[in-house]
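Removed from the display is one protein chain of the complex; every other protein chain stays in position.
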Amino acid sequence: MRQFIAFEPCIDMTRLADNTGIRRFIAGLPALGARVAVLAAIWWVLTGGGASAWVWGVPAVMVAASLRPGLGSGGVWRLSLMGLLRFLPVFVWYNLRGAMEVAVLAMHPRRRPDPVLIGYPLRLPPGPARVFMANLINLVPGTLSTRLTVRGIEIHVLTASASVTRILTILERRVADLFALQLAPSAGLGSQR
Amino acid sequence: MRAPPSPTASDPGNGDGLMHPVEITFDALLLFSMVVLAWQGVHARNMFRAVVSFIMFGLLTAVAWVRLEAPDIALAEASLGAGLTGALLLATLGRLAPERRGARRPKVVKLSTLPWLTMGLAGTTVLLAVTLTLPAPGLGEAVLAAMPAAGVDSPVTAVLLNFRAWDTLLEIGVMLLAVIALWSLGQDVLASKPRLPAPALPALVRLLFPLFVLSTFYLLWRGGHGPGGAFPAGALLAAGLVLALLAGAQVPERMRGAPLRWALGAGLFAFLVVAVGLMWAVGTFFAYPPQHASILIAIIEIAAGLSIGVMLTALFLGGEPTDIKGGGK
Amino acid sequence: MSMLAGIVLIVLGLLFFLSGTVGLLRFPDVFTRLHALSKADTLALGLVCAGLALHEDDGALQLKLLLIWLLVIVSGATCASLIARAALAHGIRPWQR
Partner (left out) sequence: MTVFYLAGALFLLANVVVALARVLRGPTAADRMLSGELMGTTAVAVLLLLYGATGIEALLDVALVFAILAAMAVVTFVRRTWPEDPAADDEGESR
């Protein structure tokens, strides 16, 4: 499996790739294409386009698409467009709410945080989606991921309340949509520690 | 975009160019916080506090260069100050013995420093007075007059890689000497710490790395007609490489020998080839014919950007890459 | 109209920056302070970027502002976890009421 950033509808090309090199190369093509397309778009954003920009841009995109930092594969990023549309509003809303809650807590003369560490068993399959979720947790109301373990995430909660697990469950479902993944059957609610 | 460039500290109050009170307050506050941070950076007794102060000082220095309408230097300061300088200091701190790491330094300010302080202040005042009497434009007009033959649209790049390219050549040579000196001292220190980081870190670096490469190219391209060029681009490339090393990447086995040395020397090599080649083709040492200046500068710029990036990374590594610990994945 | 909306967004962003700083100073331990930074500051920068984008009419520049925000948000979210993990590993226990 190769690591790449891909925005493609869910045609699972990797399933076609068994062992043969050519097949794997062909299977990697749409991924490489997607990578090149995304990087070319970013190049356009950086430079604003124009002929002289693309003289540099074509080699730049090629080099950027082919160089890897040598950190192995993080797994496939296969994003679904519909999932993105479902994910974005939820993310924006939660990010706003998270910032508001922190702001109120910081500004309020008497209210103090009441933090607690909880474990949240992840239902997402291992891979980039889990890391994405762990990072996302830092941006939504009252949660901060501290450790990603095999079983789940250890989370520092700013103010202990029942709404945290509900938010996390909703968020996890939206992340699964975004990555076009199926969640594992429910592993029960987050256990207090 | 909208408003014309606002008057700044570079032309203090000549006629209509008076600064708005908000600007004056901003500059004063900026200056104040820079002095505080510089003081902390030098005199803080907790080493870590000193390093963080220095990093923050670097960030504010970039803002100060922006206020002085020198975006070129701001860009260089941003790419070095926010990237490699801080990383070098933080890594050095980690190499100190644990008891010294967060430890208190002996108190430096004594009463005997007072004469030195007075002398310093007096010297600064004299320098300031002398600076104010200097003719204001400097060499700016001479540079602008020569721009049509420069081969690039950015005056700063023209000076660095055309009019005074000789200086830049020597600078790159000095950097290379520093790397050679460092390699002769010992082997790299990163290889001894193969512990794997949290999965979030490699994920971040895998995501950012292509962007580092892309923006390196962007700054090289930008250098042709605006703030940018080989130095900030090289610094950015180095930051990307260092980030990859910090996330657990190893210098690949097949890159350790000749390819690494070629990358380190590419800048100097390109410079010398162009300089000597021109002597053979045109008859003068290192004087670009105007019609080819643009492409020659581009070649040198790419080679120099690559070299600077790899040299800075080598300086961060702190020695020649070893192949003792398990190789690249 | 978009001028006014931009100003409102920027002012909101500045207020969130302020609340992030207040949180950094008032919250009792490193974990709670991380909450303040990772949420308030990233949103604050997003609001400033959005406000400036509204005042801008060049599409590439608007997207550049978005790119800057995305870079900061990705770095910020990852760094928050990294610091929290390091602090726990160094035996810093979360503050409790």
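Every chain is named by a letter (A, B and C) in the order it is written, and numbering of its residues begins at 1.
We take it that contacts are C-beta pairs under 8 Å (C-beta built on N, C-alpha and C of every residue); 3 or more make two chains touch, one makes a residue touch a chain.
All figures in this text were calculated on a predicted structure; none of them were measured in a lab.
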Query raised in the report: Omitted chain: which shown chains does it touch?
Result: B, C
Report summary line: Missing-chain contact, candidates B:82, B:143, B:255 or B:272, resolves to B:82
Query raised in the report: So which of B:220, B:239 or B:270 would be touching the chain we can't see?
Result: B:239
Report summary line: Touch rule applied to chain B and the missing chain gives residues 1-6, 20, 22-23, 25-26, 29-30, 32-33, 36-37, 40, 46, 48-49, 52-53, 55-56, 59-60, 62-63, 66-67, 69, 71-72, 74-75, 78-79, 82-83, 86-87, 90-91, 93-95, 98, 101-102, 193, 195, 197, 201, 204, 208, 211-212, 215, 218-219, 222, 226-228, 232, 236, 239, 242-243, 246-247
Query - Touching residues (missing chain, whole complex) on chain C - result: 7, 10-11, 13-14, 17-18, 20-21, 24-25, 30, 33-34, 37, 41-42, 44-45, 48-49, 52, 55, 61, 64-65, 67-69, 71-72, 75-76, 78-79, 82-83, 85-87, 89-92
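By our rule, only the chains that are shown with their structure count from here on.
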Query raised in the report: Between chain A and chain C, which partner chains are common?
Result: B
Query raised in the report: Which chain has its C-alpha centroid at the greatest distance from the C-alpha centroid of chain C?
Result: B
Query raised in the report: Is the C-beta contact count larger for B-C or for A-B?
Result: A-B
Query raised in the report: Distance-wise, how many Å sit between the C-alpha centres of chain A and chain C, to the nearest whole number?
Result: 18
Requested in this report: Could you put a whole-Å number on the gap between the CA centroids of chain A and chain B?
Outcome: 33
Report task. Find every residue in chain B that makes contact with two or more other chains and list them. Result -> 198, 200, 203, 207, 211
Requested in this report: Any chance you could list the residues of chain A touching two or more other chains?
Outcome: 42, 46-47, 134-135, 147-148
Report summary line: Within their complex, chain C touches chain A through residues 15-16, 19-20, 22-23, 26-29, 31-32, 34-36, 38-40, 42-44, 46, 58, 60-61, 63-64, 67, 73-74, 76-78, 80-81, 84-85, 88, 94-97
Query raised in the report: Where on chain A is chain C touching in the complex?
Result: 42, 44-49, 95-96, 98-99, 101-103, 105-107, 112-117, 134-136, 138-142, 144-148, 156, 158
Query raised in the report: Along chain C, where are the residues that touch chain B in the complex?
Result: 55-56, 71, 74-75, 78, 81-82, 85
